[in-house]
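The complex appears here without one of its protein chains, the remainder shown in place.
In order of appearance the chains are A, B and C, and numbering begins at 1 in each one.
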Amino acid sequence: METEVEITGERIGGGRGTGGGGVGAGGGAGARVEFVGVVRGTEGGRAISALRYEAYRPMAENQMRKILLELNRSHPCLRARVIHRIGVVPVGEAAIHVSVEAVHRAEAFALVSVFMDRLKEDVPIWKAAVLG
Amino acid sequence: METEVEITGERIGGGRGTGGGGVGAGGGAGARVEFVGVVRGTEGGRAISALRYEAYRPMAENQMRKILLELNRSHPCLRARVIHRIGVVPVGEAAIHVSVEAVHRAEAFALVSVFMDRLKEDVPIWKAAVLG
Amino acid sequence: MGDPSSDGGQVRVLFFSGAREACGLAEAMVACPSGMRIGDLLEELVRRHAGLAPLRGQVRLARNGEFARMDEGVFPGDEVALIPPVSGG
Partner (left out) sequence: MGDPSSDGGQVRVLFFSGAREACGLAEAMVACPSGMRIGDLLEELVRRHAGLAPLRGQVRLARNGEFARMDEGVFPGDEVALIPPVSGG
């Protein structure tokens, strides 16, 4: 599986619509599953204006890569791409974008979904609320 | 849940990269899950150049809407959008694009994944191989 | 739909995918006598188009855009579709 992992201070993507822009896939893929995690306007019941993310950057990138390759053993996929934004991420904007291509959809769904669970356990990235 | 269902003879989306273009989400959503089904170069072991899709159009659109709303009862989401292309879809291009937004990711993953299973059982759309 | 005056007591039958290939046509008008059920209509179609026989166990029928049970009534003006196993997505 090809992997591409990035932690960035930049806004993820360009547009804000719900439609994906790129809707093809690389050679051999029959399925692409994407997950976008978006900052919501409340955190623990309080209204917030943003979340501030910090990362232990080299370790976080390595961990993401290791988790993807580990999950690929049970859910073989062709390509996985993760972008996690750090710094202040305003409400309504994306904090993370995961895109996985596979021959069949079951593996891609499983890999993305389990990756998100593992991210929230084992990747050194933290968020803190920025109040209105 | 808002639903938007479309069967189209047009190519889905513009670009062909792996990155989603729109990476925000509508009000209240914390998660967006997208699925893109892409025509692969082989079908039942034979090399193909495309798949030709046909639909019993009004019924297929109604069935998709009904399935989405039925699944929404067990996996409450905010918005669901499905575009299925019909006619000749060349290898590497998208036949279907499903995009679901939810407050939390688990519901969005479940709805998209189960929707795809149900689509392949109960929505009157058929494909046939177009040989090289 | 359901108004016999405008359809001469017939139903419109749509054939999709393998069903269309099996009988070589995309749609047909079929007489719909009083008391006819979906299952009766399917038998009538198989009588007319022997190629449909192998599909009989797999095909589902829809009446006016909804899947229909075999014992469901069918009425003049209805649109009935033969739905072979689907393969969208």
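Here is the rule we go by: a residue touches a chain if its C-beta (ideal position, glycine included) is under 8 Å from a C-beta of that chain, and two chains touch if they have at least 3 such contacts.
Values in this document were obtained by computation on a predicted structure and should not be read as measured data.
Colleague: For the chain omitted from this view, which of the shown chains does it touch?
Modeller: When the full complex is considered, the omitted chain touches A.
Colleague: Please give every residue of subunit A in contact with the chain that is not shown.
Modeller: 37, 53-56, 58-60, 62, 84, 95-96, 116, 119-128
What we mean here is this: only the chains that are shown with their structure count from here on.
Colleague: Please classify the inter-chain touch graph. Allowed labels: line, ring, star, complete, other.
Modeller: Graph shape here is a line: each chain touches the next, no loop.
Colleague: Subunit A to subunit B: how many Å between their CA centres?
Modeller: 21
Colleague: Cα centroid separation between subunit A and subunit C, in whole Å?
Modeller: The answer is 48 Å.
Colleague: Roughly how far is subunit B from subunit C, centre to centre by C-alpha average, rounded to an integer in Å?
Modeller: Taking the average C-alpha coordinate of subunit B and of subunit C, the gap between them is 28 Å.
Colleague: Where in subunit A do residues touch at least two different other chains?
Modeller: As it turns out, subunit A has no residue touching two or more other chains.
Colleague: Two-or-more-chain contact residues of subunit C, please, as numbers and ranges.
Modeller: Where subunit C is concerned, no single residue meets two or more other chains.
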